[in-house]
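One structure is given below, represented as structure tokens, and several questions about it will come after.
Here the complex is missing one protein chain, while the rest keep their positions.
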Amino acid sequence: MDPRLSIIDERLKEVKRIIAVSGCKGGIGKSVISCALALQLSKLGYKVGLLDLDFFSPSDHIILGAKLSFPEEEKGIVAPEVSGIKFMSIVYFIENKPAPFRGIDVSNAIIELLAITLWNKLDFLVIDMPPGIGDATLDTIRAIKRMGFLLISTQSKLSWESTKRMAKMLKEINVPIIGIIENMQKGSDSFIEKQAKLLGIRFLGSIEFDEKLESKLGNMKSFSQTKFSKQIGKIVPNIC
Amino acid sequence: MDPRLSIIDERLKEVKRIIAVSGCKGGIGKSVISCALALQLSKLGYKVGLLDLDFFSPSDHIILGAKLSFPEEEKGIVAPEVSGIKFMSIVYFIENKPAPFRGIDVSNAIIELLAITLWNKLDFLVIDMPPGIGDATLDTIRAIKRMGFLLISTQSKLSWESTKRMAKMLKEINVPIIGIIENMQKGSDSFIEKQAKLLGIRFLGSIEFDEKLESKLGNMKSFSQTKFSKQIGKIVPNIC
Amino acid sequence: MHEWSLAQAVINGALDYAKKHKLKRAIKINVVLGELQQIDVPAFKLALKELIKEQQAYKIKFKIKEEKAKLRCRACGFEWLFSKTKEKLSEQDSELIHFVPEVAHTYMRCPKCKSPDFEIIKGRGVQIESIEEISE
Partner (left out) sequence: MHEWSLAQAVINGALDYAKKHKLKRAIKINVVLGELQQIDVPAFKLALKELIKEQQAYKIKFKIKEEKAKLRCRACGFEWLFSKTKEKLSEQDSELIHFVPEVAHTYMRCPKCKSPDFEIIKGRGVQIESIEEISE
């Protein structure tokens, strides 16, 4: 018997809301949106945690420019604070080295992190999901009953077809979908808005492609002043 | 004992070269490059196969506008031809439905497809890899000894950090890296070229960001006439 | 009949094993056919017979055992037999599972809680249980 699953509820009991940022395909902006969302919520005075579950391409520490100090050991491990946000990521344990994990390893490592990380009081825990509907998605759904999914898609058919697969699965198994954000919008056409309506999922808004975003990654202050972050900020009240 | 691993060499024995298109992160252009590469090689008169191993976000059938006829059953299954390219993908078996696969399922399904698909004579088999260095990467490395990796990265730090993780692993375990392609280049700076040099990996060229690409997906003829496809075409001789 | 390709895998696998372990000239392959893959047993046997003739290195006999497929839900813990829920699958979905048994996760659900997150505990597909030397 794996005792770790029994403690996860306990670990998250003082966390008010848990938001998984997902959308199935890679490269659609899950990580930049997770970070911007965490920062914008924090700016509003909420206590925020950020958990990067993409073990193959962890990105949030780069976006936030986080210093990789080792998590403190207490009666568990304490998520280090990055400008007031409690931040946990596999990078603390692998640094810049590859983590060639099979699915069973991804599963075990996620359950381990959820079992030993002490988040304490949080208003929001934002989880940056890896692409796919594999072990990470299935395990967070299994382990965290109160989680809602924030789905992302670009306007590309390639992205939308994947997000749609995921949305179908979530609806079928009654996992709450908070809504869909269209990312990297170009032009005024809102393809995703129409598609979300067809699926009966709430459309939360479009984030434009921001030419300047890339150069602001790694500097939290500049990052949170981009047009991108401001547009995320406008969506935040619809999520709270 | 799993007998399927024993037959994979036999299945691929008439395939001259096997190229895995990878790069660890999602959304960097693995799928569009895999398709363009397959098409350009085919145009040069080579016999080409294309295997889409991204089970969560299969994309190649959308890019090629392939009709999803069911693979024919012979002494195995015959990869259907899409404009002369032999094409195998999980979509033949899941259509537009979600495939919530754990790692062990990804692993089993990949080994099954490699064991039963009859490619017959091919000059090139292009494998479009999913993001990550998980089961799909580890199993193709384990099952296909003659495979080389074609790595992709965009200019974003987020992409490069992931590609670098993967390159480190491949080098360490002596899996050949054919080279690196920089995708979605904007401006003339070639960040990836410099980085590739530092790692001692061959730089194959830059593909510019092509505004018109998206609207040509799904129509093979228009797709292969994009600036994007033409730039891939220029890189092809360096791979052959 | 893609059963042919799986029979080939069995013969290849057994020959690799026999050579590696320097087995004598006559062997018996004990094959297990997991129910989930819904192998056409006569077609599979026929293929084995043909393939045995095509090689000279070993005198090969085989014994085939069928194994019920058993599944366990990771979400609720429920265990069930594929045979109990099989009839709910359309013929086409069954055929897709026949080719790639993992797509069971696309077409089947836990009968108790509807989750697609179940484990195939046994009876997935073609396995070699053991290979024995026999007297010629």
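So that you can tell them apart, the chains are marked A, B and C in the order they are listed, and the count of residues begins at 1 in each.
Convention: a contact is a pair of C-beta atoms (placed from the backbone, for glycine too) under 8 Å apart; a residue touches a chain by one contact, two chains touch by 3 or more.
These figures come from a predicted structure and were not determined experimentally.
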Q: Name every displayed chain that the left-out chain is in contact with.
A: A, B
Q | Contacting the left-out chain in the complete assembly, out of A:Phe87, A:Phe101 or A:Phe223 | A | A:Phe101
Q) From the list A:Ala66, A:Ile90, A:Ile180 or A:Ala196, which touches the chain that is not on show? A) A:Ile90
Q. Touching the missing chain, which residues of chain B?
A. 138, 141-142, 169, 172-173
Q. Which chain A residues would touch the chain omitted from the figure, given the whole complex?
A. 1-7, 10-11, 71, 73-77, 90, 93-94, 97-102, 105-106, 108-109, 112-113, 115-116, 118
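The rule we apply is simple: only the chains that are shown with their structure count from here on.
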Q.
Need the CA-centroid distance for the pair chain A / chain B, whole Å please.
A. 27
Q. So which bits of chain A are touching at least two other chains?
A. 138, 169
Q. For chain C, what residues touch not just one other chain but two or more?
A. 116-117
